[in-house]
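Mind having a look at this structure? Questions to follow.
Left out: one protein chain. Kept in place: all the others.
Labels A, B and C are assigned to the chains in the order they are written; within every chain, residues are numbered from 1.
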Amino acid sequence: MTSILETRSLNKSFGGVHALADLDIKIYQGEILGLIGPNGSGKSTFVNVISGFHKPDNGEISLLTDTGMKNIGGKIPADVASYGIARTFQSSKPFLNMTVLENVTIAAMLRESTVPRSKAKAAEMIEFAGLGSFKNTLAKSLPIEQRKRLDLCRGLAIDPKLLLLDEVMAGLNPREMESGMELISKINQRGIAILFIEHIVKAVVALCSRVIVLNQGSLLAEGTPKEVMNDDHVIEAYLGEGFQKRGEPNA
Amino acid sequence: MKKFVFKVFVVLALCSLVIGVNLNVIAAPKVVRIGFLNPLSGSNADAGQQDLNAAKLAVEDINNSGGIKSLKAKVELVIEDSTSDAKEAASAAQRLFTTKKVAGALGTGISGLTMPIQPIVERYRIPIVTNSVNDDITSKGYTYTFQVTPKGSQFGETQVNFFKYINDKYKLGLTKAAIVYENSGYGVSTAEGIQTLAQKAGLKVVLYQPYPHGFTDAGPLVTTIKSSGAEILFPVAYTTDAVLIINTMKAMNVSPLIIGGGAGFLWPAISEALGKNVNGLISVASWNWDSKNITEDPNMVAITERYEKKFGGFMTEHAGPSYLGVRLIAEAVDRAHSDDPVKVAAQMRKLSLAKGTIGAFMQPGRVKFEASGWNTTHPVMIQWQDNKPRTVYPEASATRSFDPSFLKK
Amino acid sequence: MKNLNISKALPGIFLVIALIFPIFIHHDYVMHISWMIFLFAAMGVGWNLIGGYAGQLSLGHAAFFAVGAYTSALLYANFHLTPLIGGLAGGIVAMVFALLIGYPCFRLRGPFFTLSTIAFAEIVRILLLHFTGFTGGALGVTIPFTGERPLYLQFYSQVPYYYIALAILAAVLVFAFLFERSKTGYYLAAIREDQDAAESLGVKSYRVKLISLLCSAFIVALCGAFFAFVSGYIDPDGVCSIDFSTEIAVIVIIGGIGKLWGPVLGAALIIFLTEATNAYLGSLKGGAGMLLYGILLVVVVLTKPEGIISFFNIGKSKGGESIDDKHIGNAVTE
Partner (left out) sequence: MDGTSFMQSIINGLMIGGVYALFAVGLTIIFGVMDIVNFAHGEFLMLGMYLTWALSRFFPGVPYWLIIIVAPIMYVIGYFVYKLSVAKIIGKGHGLYILLTLGIGVILQNGALLLFSSDYRSINSVIKSAAINYGHFTIPTGRLIAFIMAIVCVIILNFFLNRTNLGRAMRATGEKSEVAKLLGINTEKTFAIAFGLGIMLAGISGLLLSPIFYTYPRVGVLFQTTAFVVVVLGGMGNVVGALIGGLIIGVMEALTGAYISLDLSILSTFVIFLLLLFFRPYGLFGKARGI
């Protein structure tokens, strides 16, 4: 299992608060890695540091490229994207006054040389993501599910090797979550590794082959979803001290 | 379709408005129009206002004495505000020359506004009389520009000669000179004149310093003057900076002999600003109301008195030449028997007006334009005495002698 | 992006009207006003590339105008070079200046960028004044008018200037039309919508803004060269003043910022109104014309912030309505 992304003693603190503390994390090729942890555990910071929006204090981030592992720590977001890492934002950030097609075309332009080719690619991606019927609607008039789907679709359009999904499922009803998970596994089948940051345990268990847990910026646990869910430390971190283990935590 | 029609309608409306604005019909032949182009707004508005007063008086005087006799026509002044912006001045000139049939025009008193107008004047072959002093105005081969006043480079000559005159006469023994000038067309051309002459006259130029016009504090400038040890100061500035320099020098008791470079050191505003402290101040001037060529001719004196009565202040350095400019154009129209600008220009080039005519209004007492369009004249030196600038040099033009009592101070 | 909701024919119709207009009306003053409108419109379209599409409000574009004017005028004064080449040289020199200001200034946002463009233009003006030996300093540069010299853009009649200015405007509009639809155009719209989201998709906002500034500088410099030869005299305070930079910006903002036709409409309105007020009110009392201009400015801002163009709904903008800059407070991108 060759890893596509590795961090070695990754550190980031904001004014004394250690958001990330000596993190060594590996994401393997083609896997869907779940990343869970209570609020404020550093999940979003981790995504922001990997995607270049925050500069790491120290430590290394290396990404698999055709010429072997390359250190991408400290690169600006645009470079990180061109190396092949796409991301979505916790609160979706579409280009509001543009249509869905225009939104995705912007992303497709990273790899496609001309505007018409980018548009064609974008149309293709839109169909793939099931947004066909919304192609010419303005992003600002899309409901929450379609906005999330648009974020995903835009990320796809830059042909990433790794897709960072930051709480893509938040705010969706069960039916929407079902089709969301379907789309994510469809994306994964195209060989794109996914870092799946989510609170909804059901989705993590269903999609992820492996899960890592962060707490106060450091790695608390790692393993299959089942192992992690039953790990005492994890339960303690989530539910606070004083709770005994009571078998399978209900969804 | 409806929206489309609406849009085409708007565009056509805009175009017709542009056309309608200016195509008024040519007035009855009985009026000769003389254009007036000077800054009535912006930073040079105070100079423009002096020119406007003089031009109005000139037109009044012409009409009171029978207008243009050969055409039996009254004269009308067509006023355009050139503003103090060069681009707008060019548009104003374009508007004046193409939409109003003028026989000639007066404009402008500010070098930086006259030069952008000259190509337009040349294009429409309309004679203009300017009282701005920059040497370039009559050195670029323009044939329809007539410069009534002395040139910037002559200012230096007169200032240095005058200094030598009083330096010898009163044995002042001063040798170290500082030249500070406003970094503008007027400032640069005047300062270069002073520098070349001062060196030739054996003066030691210890400071040759441009300063940004419209500065907020004369402190640094006066400090530089003080540390340069200059005994004579040749400042070239408009009113705002001149007042600041003199006040700050008084405050820092730096008191070299000041020989002003015209404009700011000569206009009424400085006497309002300095009160009686202005008396004794010397300055070069492109024209002064009490030079001998005027005081010895009752008609000329009458003009300056009419000006003072009408506008409540002595006729200023800008007003005199502007008045003369309008009268010269009227004279040329009269001699050309036509208000066709090309004919008027031809007459202007032939003008040779000496004593007894309006030509006496400009020292040394005659008006004659060279091929370059420059009227061969020379600046005069004035000294403020009882809050009025009095001509004290050269002797041929002086009506008052220089009052040395101020030198001791 | 092509959802301009005007009929495709309208630009063609405007061009035809403009081409035949001088046949019917060729009074020199009307021609003068027209080429002034075309010139300011072309500069406005140039300014709009950075001010509208990239949302970077510059109040220092007179610096590029001055660089274009001075380069072409000095090339003429020293080597008798025709402005057809001198103008291009001016454009290139202006692009170099754009690199100088672009690199440092694009890390700034909101009022800080605007203030730094003011400082940049003032520095250019002061240097033009200071190096008298090279630029003629305060004495300025004269290009004497010595009769009909087409190679040096000198004509007796104003009609040729009308057509040259029209050609410049048409070329600039076509460029802007294609620019809007180019990758850079899309990227600029994306940046204006949400710079973080755009950067996460690989958009190098700094490089894209620099490209739009380079194009903008080239266009405005070209207009500077044209103006230098038509007016025959340029001086630092005339071509590089704060008031002039502000006028270019005001024309686009009033006409409709971020919209292809905004600058054209703004130029027509402002130039026409300034001329009309100066023609009728100028001689009345100094300042009356400008007072009306000030009142118009305030009224437009308070009643119709998106600019006059929204009345006509020509060329719906792709992206931001007005200059909505969300990162107002902090000066620097993280």
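We take it that a contact is a pair of C-beta atoms (placed from the backbone, for glycine too) under 8 Å apart; a residue touches a chain by one contact, two chains touch by 3 or more.
Values in this document were obtained by computation on a predicted structure and should not be read as measured data.
Put simply, the hidden chain is in touch with B, C once you look at the whole complex.
Screening B:D168, B:E272 or B:E370 for touch with the missing chain picks out B:E272. In the complete assembly, the contact with the undisplayed chain comes from C:S116, out of C:S116, C:T142, C:Q158 or C:S231.
Only one residue from B:G141, B:P220 or B:G356 touches the chain missing from this view: B:P220.
Even with one chain removed from view, chain C keeps its contact list with that chain: residues 57, 59, 104-105, 107-108, 110-112, 114-116, 118-120, 122-123, 126-127, 129-130, 242, 246, 250, 253-254, 257, 285-288, 290-291, 293-298, 301-302, 305, 322-325, 328-332. Residues 41-43, 45-46, 49, 180, 183, 209-212, 214-217, 219-221, 223-224, 226-227, 239-240, 243-244, 247-248, 250-253, 269, 272-273, 275, 277 of chain B touch the missing chain (whole complex, contact as defined above).
Methods note: only the chains that are shown with their structure count from here on.
Taken chain by chain, the contacts run in an open path, each chain touching the next and the two ends left apart.
Per-chain CA centroids place chain A at a distance of 75 Å from chain B.
Centroids of chain A and chain C (each the mean of its C-alpha atoms) stand 44 Å apart. Taking each chain's centre as the mean of its C-alpha atoms, chain B lies 35 Å from chain C.
Contact with two or more other chains is made by no residue of chain B. Put simply, chain B touches chain C in their complex at residues 3-4, 7-8, 10-11, 14-15, 17-19, 21-23, 39-41, 45, 48-49, 79-81, 83, 85-88, 90-92, 94-95, 98-99, 112, 115-116, 118-119, 122-124, 134, 136, 140-142, 183-185, 187-189, 210, 212.
By the touch rule above, chain C contacts chain A in their complex via residues 1, 181-183, 186-187, 189-190, 193-194, 196-205, 318-321, 334.
Residues 6-7, 10, 13-14, 17, 21, 25, 27-30, 32-34, 36, 126, 129-130, 132, 137-140, 142-146, 154, 156, 158, 227, 231-235, 237-238, 241, 243-244, 268, 272, 274-276, 278-279, 282-283, 285-287, 289-290, 312-314 of chain C are the ones touching chain B in the complex.
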